[in-house]
Structures are given as C-alpha cells and as structure tokens.
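With one protein chain withheld, the remaining protein chains of the complex are depicted in position.
Our next item is chain A:
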Amino acid sequence: MSEKQPAKNGISKRTLLATILILFIIPVTILFGVFVLNDRKYYFISLLIIIYTMIPFVMVFENRKPKARELIVIAVLSAIAVAGRGAFFMLPQFKPVVAIVIITGVCFGAESGFLVGAVTGFVSNFFFGQGPWTPWQMFCFGIIGFIAGILYKKGFLKKTKLSLCVFGGLATFFIYGGIINIASMLIFTSQFSWKALLATYISGFWFDMVHAIATVFFLYTISQPMIEKLERIKIKYGLIETEDEAVSL
C-alpha cells in the first residue's frame, strides 16, 4: 500500500498545478497578448500555452524519481517510434508514431503515453529538423497517448483491434489534425482568421486522412503482437507497476 501513496500525491499535485496554469497563467498570457502585444502575436501566445500544458507532466515525472527500468522502457518505445518514423520516410504522412504512442498509453498508463509521445515529437525532429512546429507535434502526440491511457483505465477503450483502431483513427484525424492545422495556419499567416483556418483544414484534409488511415492500419496490424510483447516484458520483469500489483504489495 505504501507504494500507492506517492502516486496519489502526484496526481493531486498535478491537478493543483494544472488548475493554477489553466485558471491563472493561461488567461494572464492571453490578456498579455491582447493588451500588451495588441492581439497580433497569436503564434507566440499559443506556443506559450502549449508549453504550459506540458509542464505539469514533466514536473510530476521528475518529482517521482523514476527508476532506471521505467526510464529505459519509455526511451525504448520513443526510440522505436522515432525509428519507425524514419523507416517509413518514403511514404509521406504514413507513419506509425501515433499507433505506438496509443499502444504505450494503453499498456503503461496515461503518463508514460504522454511522455513517449512528447519525447518522440522532440527527438524525431533532431533528425527531421527542429522548427516552430516542434512543441505542437510534441503536444499532439503526447495528448493522444495520455487520452488513450485515461480511456483505457476508465474502461472505454479495450485492447481489442476494433476498439483501438476506432480510437486511433478518430484521435489522429481530429486531435492531431485538428491541432496541427491550427498551428500551421498560425505559423504561416501569424494572424487568425476563420477563412484561413477553414482553408487550412480543407488543404490539410488529405494529409490528415492519410495519417489517420496509417494509424488505423498500424494499429490493426501491430497492436496485438506489440501489446503481447509489452505485456510479456511487464510480467517477466515486473516493470512499471500496475494498480493491482501495487495493491498486492
């Protein structure tokens, strides 16, 4: 039972920090943008907000003093996702990253899902080129992994092919596509207008569609063997402790 205590504290600390960020710092940033910068720097302000939302995850993770095995599994999964992105470089948008992030979220929990997603976004851009889009990709991949973990814990998402594919397709198209299109509009025009947003969504439709299809395809083909491998490793070495194991301790 003593194992469970820090996790509980961590969640409440994160909730507290997230509340402060959402209720205080983000509105102040937006107001700063509206009044001091004359409402012209949408990109900069939105970038700040995206970075704020990632802070609680990082802080909770660092405060928990993670074990070597836990660190290395997250590193391995990120490296696989990065290598996967590299392996399919000849097919644009047809990438296994989201699929691997979702599988991680399901197998190792929401937090690991977020970290694998964010780290993958960051590291893969060391190879593909960093740019103003990096924080957005980090956030999109991360949040998809986080949501996958939460939904699995709540029982809405099952480890079956169908359930994962439906979630993967929707998440890639609406969450990743939805956020990345806003980002690319802000990067390109540095100014907000509904027409431009609509045009970005229309021009990005096929890219998002291919990306979503890729995610569904990868989840359909690799989810079961991958989950099996991860579960095997988890049982064999008693990795990142699941809820029931913590209770039994």
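Convention: a residue touches a chain if its C-beta (ideal position, glycine included) is under 8 Å from a C-beta of that chain, and two chains touch if they have at least 3 such contacts; residues count from 1.
Methods note: contacts and distances are computed from a predicted model.
K.L.:
Can you pick, from "DNA-directed DNA polymerase", "Glycine--tRNA ligase beta subunit", "FAD-binding protein" or "Energy-coupling factor transport system permease protein", the UniProt protein name of the chain not displayed?
P.N.:
Missing chain, per its UniProt entry: "Energy-coupling factor transport system permease protein".
K.L.:
Which listed residue (A:I25, A:I50, A:V123 or A:I175) would be found touching the missing chain in the intact complex?
P.N.:
Hidden-chain contact among the options goes to A:V123.
K.L.:
Just one of A:L115, A:L157 or A:V216 touches the chain that is missing; which is it?
P.N.:
Residue touching the absent chain, from the options given: A:L115.
K.L.:
Pick out which of A:V73, A:L157 or A:A212 touches the chain that's been left out of the picture.
P.N.:
A:V73
K.L.:
What residues on chain A make contact with the chain left out of this view?
P.N.:
Against the missing chain, chain A presents residues 37, 40-41, 43-44, 58, 61-62, 65-69, 71-76, 78-80, 82-84, 86-88, 91, 94, 96, 115, 119-120, 122-123, 126-127, 129-132, 187-191, 193, 195-196, 199, 217-218, 221-222, 225-226, 229-230, 233, 237.
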